[in-house]
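See structure below.
All protein chains but one are shown at their positions in the complex.
What follows is subunit A.
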Amino acid sequence: MDILFSTVKELVGLAEESGRPISEIMIEQEMLITKRSREDVIAQMERNLEVMEEAVEKGLKGVSSTSGLTGGDAVLIQNYIKSGKSLSGNLLLDAVSKAVATNEVNAAMGMICATPTAGAAGIVPGTLFAVKDKLNPTREQMINFLFTSGAFGFVVANNASISGAAGGCQAETGSAASMAAAAIVEMAGGTPQQSAEAFSIVMKNMLGLVCDPVAGLVEVPCVKRNAMGAAKALVGADMALAGVTSVIPTDEVIEAMHRIGRSMPSALRETAKGGLAATPTGKRLEAEIFGKKAEESVVD
C-alpha cells in the first residue's frame, strides 16, 4: 500500500520539505490510501468535530453514568473557574473540565468520537475547545487540529499500540495527550518539529501508566486520567513552543512505550485485576455493581 509516512521523522520531514503543516500531509495520505476526495475526507472529520462539540456541551450540563461511579465533575470544575480562584489558570482548567465532560458522557453511554479510543476520548476535544477561546481558529483550523492529532496517532497505532489491553493506559491516554500536544503546537503557529517535540515531552511523562479500571468500567480512574492528560498536553505544548526539545527522538519514545507495554503484566492491562481495580474499595465497588463476590477478583 502506498503511504507517505510511517514514522514521525518521515512525517516531520515531509512537512518541512514541502513547507506545509502536518495536518495537510495527513489529509493527502488519507486521500491516497482511501481514494476518497479531499471534500469527502474533510467532511467526515467535520462530522467528528460536531460530535465532539455536542458531547462537551452535554457533559458540561452534568451527566451521570449507569453505575453511578462518575458524572458531574465537569460542572464542579466550571463553577470553580467562574469563582476566579483557579491557581493553575483558567485555560488549563477549562481543558480539564471539557475532557472530563466528554468522558462523563462516554461513561453514560452517550455519543462520542473515539480519539484514539473511547476511554481516552476526552483529551483531544478538551484541549481543542479550550485553546479555541484563546487562539480564535477558523473552522478549518479546528478540523486540521484533528488531522494533526490523527497523524501522530497513526504512527503510534501502527508502530506501538493504542489499546489499553495491549499497552496499558500509556497507550490510550498517553497517546491521546501526546497527539493533542502536537496539534496544539500547530494551531498556535509552531513548526512541525516543535509538534514532534511536544509529543515526545508529553509521552515521556505518560510512560508506564497502567490500565487498571475499577470493575472493568471506563470510569475510575479513566475520567481523571483524561483530565490530567489534557493538562499535560497543554503544558507540553507550551514547553515545546518555548523552545524546549526532547533528548530522545519521538520515534524512539514511541518504541519505548511499545516495549514498556509489552512488559506489563496482564493484571495491569485492562483486565480489572490489578492496580486501583484491586484495592479494597475497587473490589467493593465491583461487587456492588455486578453483585459478584469480592474474592473473585484477587490480585496476581
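We adopt the following convention: contacts are C-beta pairs under 8 Å (C-beta built on N, C-alpha and C of every residue); 3 or more make two chains touch, one makes a residue touch a chain; residues count from 1.
One rule holds for everything that comes next: contacts and distances are computed from a predicted model.
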Protein name (UniProt record) of the chain left out of view, among "ABC transporter substrate-binding protein", "Na(+)/H(+) antiporter subunit B", "L-serine deaminase" or "Glycolate oxidase subunit GlcD": "L-serine deaminase"
Option touching the unshown chain, where A:V96, A:V131 or A:A151 are the choices: A:A151
Among A:A114, A:L207, A:A256 or A:A287, residue touching the chain not depicted: A:A114
Contacts of subunit A with the absent chain, listed as residue ranges: 1, 3, 6, 26, 29-30, 33-35, 41, 44-45, 47-48, 51, 65, 67, 105-119, 121, 124, 146-147, 149-151, 153-154, 157-158, 161-163, 165-166, 179, 215-219, 270-272, 289-290
